[in-house]
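Excluded from the complex is one protein chain; the other protein chains are retained at their positions.
Now for chain A:
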Amino acid sequence: MEILAPLFLQAGYNTALVTIGAALLGASAGAIGSFVLLRKRALVSDAISHATLPGLALAFIAMVWLTGEGRSLPGLMLGSALTAGLGLLAVDWLTRRTRLAEDAAIGAVLSVFFGFGVVLMTVIQTLNTGEQAGLAGYLLGSTAGMLRSEAELIAVAAGVTGAAIFALRRPFTLVCFDPEYAGGRGYPTGRVDLALMGLLLAVTVIGLKVAGLVLIVALTITPPVTARLWTDRPGQMVVIAALLGAAAAWIGTAISASGEGLPTGALIVLVAFALFVISLLLSPKRGLLAGLIRQRRFQTLVHERQGLLAILRNEPIYDSLTLRRLKARGWLRADGQVTPEGLSAARRAEADAARWQLYRQSHPAEAELLSGRMMEPMARVLPPDLLAELDSRLALAAAKRGEAL
């Protein structure tokens, strides 16, 4: 029962603020992550997040030297943004100017920056300041003991980032789908890409404290991948990913607030993953269950089609599933007699089968692409003018056959 209080914002003002901030962050991460995923650059977010570590450590050291106090969130954010930006530029440069592919460039940048960060963290352990413990939270995410000003900063920054993503949603969509067309319309594709990666970097840096630099990637990738299971439309995918990200961050933060020492980032990731598993099983479009059902339905349609064609050819039907289906559709009476509806359905099936055969002959490549739909009525698969052409050619062939007789 302890978890319910923070979940419904009843656990004090600070916890409520942290939860809301985390949810806004989750929404922004899900939204920007969708575009990054559609641009096929999801791994870049991994490079960015790992490249924050040296900046985080350097900012801490610099602030300890200058002020004696190293844990200021804005200072740490600034430092991590600087090295993350450097990492991003390095990936970009390596990809464009050398023969390295982007995945190799990401691997190189990620490991070098993270390794450098780990060395700096070790140096920090030897510093004579009692604050090192505060930095550990940035690795796996920690909202315990978060200051009110920190929560406010995260909430506002996440909100601003979300608004920027909303404003740029159309250029992003266009550049993700068809960069050449976008260029032809005068969208500066290079700068749109830069804005996309810049906002991803902003979300990563804002989310360091809540989700941790090792786990923030899960918040930018998992919700978009999950959303893709639910929709085939770009706008909906972004909105669903934002909602999923917000839900994961909200619930994860609330659970973390209800127990001692549970790392927030890990809980957020687990919630996001649970949402993914549920979606993978149950999504009506791309879910595993829906896939099984579709397969069964296709099987049924094949049996119906074969049965109808057998009726026309006066062939006996032995298959029990076929007989059941034909009777269930009212095409066969219980005594095995064909009904008038059965006969007209059989004629339609025969006509469509002939159209398919002609289409496969005349347009082999296209028919291959559409073969998954060959049990549907053809009028739903092909545009009317193409259908008319097929029909007239079939009529012509039939007339010729008539003449020959």
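In this text, a residue touches a chain if its C-beta (ideal position, glycine included) is under 8 Å from a C-beta of that chain, and two chains touch if they have at least 3 such contacts; residues count from 1.
Keep in mind that, in the parts below, contacts and distances are computed from a predicted model.
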item	value
Undepicted complex member, UniProt protein name, chosen from "Hydrogenase", "Butirosin biosynthesis protein H-like", "Metal ABC transporter ATP-binding protein" or "Acyl-CoA dehydrogenase"	"Metal ABC transporter ATP-binding protein"
Residue among A:Ala167, A:Ile278, A:Ile293 or A:Leu321 touching the omitted chain	A:Ala167
Touching residue (missing chain; options A:Gly12, A:Pro74 or A:Gly184)	A:Gly184
Residue among A:Gly68, A:Gly261 or A:Pro384 touching the omitted chain	A:Pro384
Sites on chain A contacted by the missing partner chain, in the whole complex	38, 40, 166-168, 170-171, 173-174, 176-181, 183-186, 228, 231-237, 362-363, 365-366, 369-370, 373, 383-386, 389
